[in-house]
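With one protein chain held back, the other chains of the complex are shown just where they sit.
Entry: chain A
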């Protein structure tokens, strides 16, 4: 063992952890249900998020059925259509993507990748999951209350959201806001853990610049989420008071059903500011973890070190900072001062620079790499393509003069589904195929996986690529039935039908994926500890799946960064992060 005199230094975890320092489950309940082990919490988060995500998937099927074949499905009325839109958006953005990336991937990967035994506040981490689950239960309950779920769109803009005539005005909106408040409280508990664990619990030798980019992405996204979610909390609380107590934070003077309402003087624009102060960072809260995961997947499966690691880190931090000063680009049509629009268009377009740096470094990492077209790699490549596609239409919409005519058309729907729907989901799938062997000890089925990839990727393009054209034609979003409209040609209706069929098929492929997850758990090929030959720390655990406390008796020591692939002169084609340098070995030291 190397004689490292660090054990006495405060702030760096000692190599050996006393029995008392680690939380130990005492029964089946505390081991698998009320567990404080980050790995169990991660799986709980993931299963809950994917379950509620399936609800949102079914909602998207129903929407597509209505759009593709208007008038055919009598059980989808206009009110329900609006409710489907609202719940689909809210679930996918917040309860699926945010929870899955930060609660799922964050909980599983952060302690393993930084070489910690667990999160630093395990009890709070456990509470985080249970509050999240409560938020999901409250959300689901909106489907069963009188009036059903809210139907004001996922942005919940007042005054519409709480006026009668909007579906779900009765109970739905109240429960929705309550659920959001719970989600934010739960997330804050988890987020504190993710941030402080990265700051404090890194093992010896794990400097910030040796962290895998996945950790950088999740860390930065968590910091952003901690600072941005309070804006949604403030907006939700104030909207709730407007609805329940009749205050007028957001509600202007207006006449409803021929009656003057009790409201007066409030500012709907104030809500938009608060909502988008959260809403725009939210885009990057789901994008940055995806960036990190994709960087790691590309490096491992192209057997090449990541190109421009420093640039990658700087770009992540820069994107995180910039994303707080672009929020009003969602409000170009709200009647704001033209100079505001100019300012926000400028900041929006500046974000393209660090984002482009990331895309270039991914491509340059692939350049002359030993590319293995494994399933994670396929998803990573799909992510790059989709993200570039969605990013480019973002440049269109970031310009005020282009955005104003395209606002509220299908073009916007196509843009954000590409950039923050399909692209992050590709990263989620890639990540699951990549880390599933570590989590379960078994590989996911290859044939089913390839089927899932090709149907999902091509299918997603079949849905969203034509949607851009519909948007350019001027087809509006959020319409239950466009009917006979002069500027919409008959071919557009055919295109809509085609997209709907594609959506049904893509949805089906997700069922195959879920089946694969369960089937491979029992019948999958044994994976061994490190099936991909990856260098980062989570693959070097003594047990697979990692045992309680992750590292056996001693914490690993980190001697290098996470991307030593195909190093000239090295014995293997990768060097694990915890393998001592040759010089130390020669002196008789071993891992």
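Please note the rule applied: a residue touches a chain if its C-beta (ideal position, glycine included) is under 8 Å from a C-beta of that chain, and two chains touch if they have at least 3 such contacts; residues count from 1.
Basically, contacts and distances are computed from a predicted model.
Note on the omitted subunit: UniProt lists it as "Cytochrome-c oxidase", one of the names in "Cytochrome-c oxidase", "Cell division ATP-binding protein FtsE", "Na+/H+ antiporter subunit C" or "Monosaccharide ABC transporter membrane protein, CUT2 family".
Taking the complete complex into account, A:561 is the one of A:108, A:183, A:379 or A:561 that touches the chain left out.
The missing chain, though absent from the display, is touched by one residue of A:81, A:154, A:309 or A:362; that residue is A:309.
Considering the full assembly, A:227 is the residue among A:62, A:227 or A:473 that touches the omitted chain.
As for the chain not pictured, it touches chain A at residues 2, 4, 6, 9-12, 120-121, 188, 191-192, 195-196, 199-201, 204-205, 207-210, 223, 226-227, 230-231, 233-234, 237-238, 241, 245-249, 262, 264-267, 270, 273-274, 277, 305, 309-310, 313-314, 317, 321, 324-325, 337, 557-561, 563-564, 580-581, 583-584.
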